[in-house]
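Every protein chain but one is kept in place in this view of the complex.
In order of appearance the chains are A, B and C, and numbering begins at 1 in each one.
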Amino acid sequence: MQLRYVFTELGQGLRRNLSMHVAVVLTLFVSLTLVGAGVLLRDQAGLVEEKFGNEFEIAVTLCRDNDRSNPACAAEADQAQIDAIQEVVDASPEVESSRFETKEEGFEKLKKFYDADYLEGPNAAITADDMPQQIWVTLKDPQRYEGIVSSVQGLDGVAAINDQREAAEPMFETINTLRDGSLLVALILVVAALLLVANTIRLAAFARRKEIGIMRLVGASTIYITLPFLLEALVIAAISVVLAGGALAALIQFGIQGRLADSLEFIPWITWSDSVTAAIVVGVTGPLLTLLPTLLLTRKYIKV
Amino acid sequence: MQLRYVFTELGQGLRRNLSMHVAVVLTLFVSLTLVGAGVLLRDQAGLVEEKFGNEFEIAVTLCRDNDRSNPACAAEADQAQIDAIQEVVDASPEVESSRFETKEEGFEKLKKFYDADYLEGPNAAITADDMPQQIWVTLKDPQRYEGIVSSVQGLDGVAAINDQREAAEPMFETINTLRDGSLLVALILVVAALLLVANTIRLAAFARRKEIGIMRLVGASTIYITLPFLLEALVIAAISVVLAGGALAALIQFGIQGRLADSLEFIPWITWSDSVTAAIVVGVTGPLLTLLPTLLLTRKYIKV
Amino acid sequence: MIRFEKVTKSYPGTGSPALDQVSVDIEKGEFVFLVGTSGSGKSTALRLVLREARPTTGRVYVAGKEINRLASWKVPRLRRQIGTVFQDFRLLQNKTVSENVAFALQVIGRSRTDIRNLVPETLEMVGLDGKGDRMPDELSGGEQQRVAIARAFVNRPMILIADEPTGNLDPTTSVGIMKLLDRINRTGTTVVMATHDHGIVDQMRKRVVELDHGRVVRDQAQGVYGFQH
Partner (left out) sequence: MIRFEKVTKSYPGTGSPALDQVSVDIEKGEFVFLVGTSGSGKSTALRLVLREARPTTGRVYVAGKEINRLASWKVPRLRRQIGTVFQDFRLLQNKTVSENVAFALQVIGRSRTDIRNLVPETLEMVGLDGKGDRMPDELSGGEQQRVAIARAFVNRPMILIADEPTGNLDPTTSVGIMKLLDRINRTGTTVVMATHDHGIVDQMRKRVVELDHGRVVRDQAQGVYGFQH
């Protein structure tokens, strides 16, 4: 097969309707970038959930002596109460595991996070004795916690149930909202891109109708006739994918690693190694979005 | 002027190249939405800065008796030290105003934010006496604070300088990143939309070349010839603006008021009344983006 | 009504000018044939009258006004006083005969009452009575040209310009068209017609202006096509 003709045609085709091609590339570029961003945000949410979701335990705070903050608490929770609570916790189908934390363990943890100076010596503001006993419950599914909370709540000796997941809620909210927004906008632009590719092909077929007519007459094979169109679609897709890839790389490099990862250190941020899925999705979606309408429409505009 | 013809032409024009028009509308819709979102985020950043920026005071925490956390502190800061610090603060050109907070005032504030039960009665964990005295400094410009920090630091009686602005940094980072991202993507799509509008007009002028030729021959005025094009551009803009307006309204209603405002209560979120600027920007940008190329290009394609 | 004063028209990028120092004066109500071989500049001369093109040098007057100095927003008003007919009819295929004629009035903003009166009147005049609801492709070539003439004349222009109106028609049909143009001329309309058609020119015995390589080589009252000067 004489490929020189095909490539000449390809070049002419790309030049002939340049402004339209640029518009298609830009639209496709943005929609692919947003698709990629959506995938990255999904991975990001996964990372956050992996870290915090595992640590997201529910802490059952037990009653302390002299704890006036809770009317249910008369005195320090005794062993019988603790056993009863532990039994309920272990019986719950939502619970993966549980762990009892003594006053001393709680105090040690506190000292890790806060300035030890306040907590030591004869004048310390808080001593181990001021800490409540706690039962730390790890859930099987971070989303399913109502059962355990309602069955433990109100048991004798339970002062409060601290659901740490609330703290991470805004983080998840933000990431998921952004992900949904990206994918929604991407979807709209994908529709626009599909329509534009279709129009580009219609225009290209119209501009080349004479050549196509002659090719059909002299017996050029269908694949040979459609090849310039397919290559045009592929070139558009390739440029868009490269641009989207660059934009996503910039996002990871400058947006996340260079900016957010510094200022929001406590969150595990996605790195290059996490961007493989996004790269694959973008690299497959791009060509699909241009080749599919091209294959469908060249059949329509170029009958054998 | 016979407007019936113009409207018939408009209807035909819109139907004739429907897929292209839909693509233009979608692209324009998304870019206008992002422009609007960029404006809203700018307003949001403004709101956050207004609240936190004004309250972003630097708290100069003074020494307490028995404060082993700070080697600079031997005893409670005395009046001479306080006066000296106050003098330095008031002399700083960066300082707008300052306010002295007694132990009691600090304790009252603490009680507002935290469960009062822990802080009252004979067994309270913390009493007013445990609180440090503080000098709250309001800056003229929240960005300029190095001078005052360095001149106060190290003065006798100063235990620590708490810069609250650091807490709001991630918030600003996030909002500003989103704003820049929105506007950047919007810009790319605006270019795409302009090119698409130009192509649509080219196609429309081509499809109507016979009518236009006859109109010119029989002496139809230029405005009459271009009117269907201008109306087409206006209709495209109007649909896009309405869609973008709807999307932004949904963003405010469900995204912000219905979601973020609930989970992130401490941030002042934009409300309907703050969306006027965005509405104006979108409402002006949309018609501009379609009418401008139309006016320019009908001159090119439809010479007198 | 139409005056050319030493008009030269060179298209950019071409060698010799399409019109070369042409001076012609056409009175109101005249019927003038513009003849000459292909490429002699007939269409160019007509385009200058319509201000579809502007002279390189020289002046073109229409109804006493130098049209090169007309502001471009006044050009439509000029063209409303000139009806135009071409070899290829230039009808809108998706409109009926009546709609094609009405179109010319609609787009210059004439009232619906005017249109209701003028269109049937004009169709009757060109001999298309009762064919108003036909589509152009249901008509013969001669009938289509009558529609085009009706469209050109429906606004009662002072001037009718016809560029080879019988170029696509057989001789018998052409005679009918010429009779129609003659009738229009008798209403006082100035008619300028470019043509290749010997027979017609010889038969009509009207004024003949012959162009050759853009120059007027003959201007003769009651001339014939092939007259050798």
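The criterion applied here is as follows: contacts are C-beta pairs under 8 Å (C-beta built on N, C-alpha and C of every residue); 3 or more make two chains touch, one makes a residue touch a chain.
Computed from a predicted model, the values in this text were never measured in an experiment.
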item	value
Displayed chains contacting the withheld chain	A
Residue in contact with the excluded chain [from A:L18, A:A75, A:A91 or A:I214]	A:I214
Residues of subunit A (touch criterion as defined above) contacting the omitted chain	1-2, 4-5, 210-211, 213-222, 224-225, 304
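Quick note on the criterion: only the chains that are shown with their structure count from here on.
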item	value
Chain-level touch network, classified as line, ring, star, complete or other	line
Chain of greatest Cα-centre distance to subunit C	A
Chain whose averaged C-alpha position falls nearest the assembly-wide average	B
Euclidean distance of C-alpha centroids - subunit A vs subunit B, Å	24
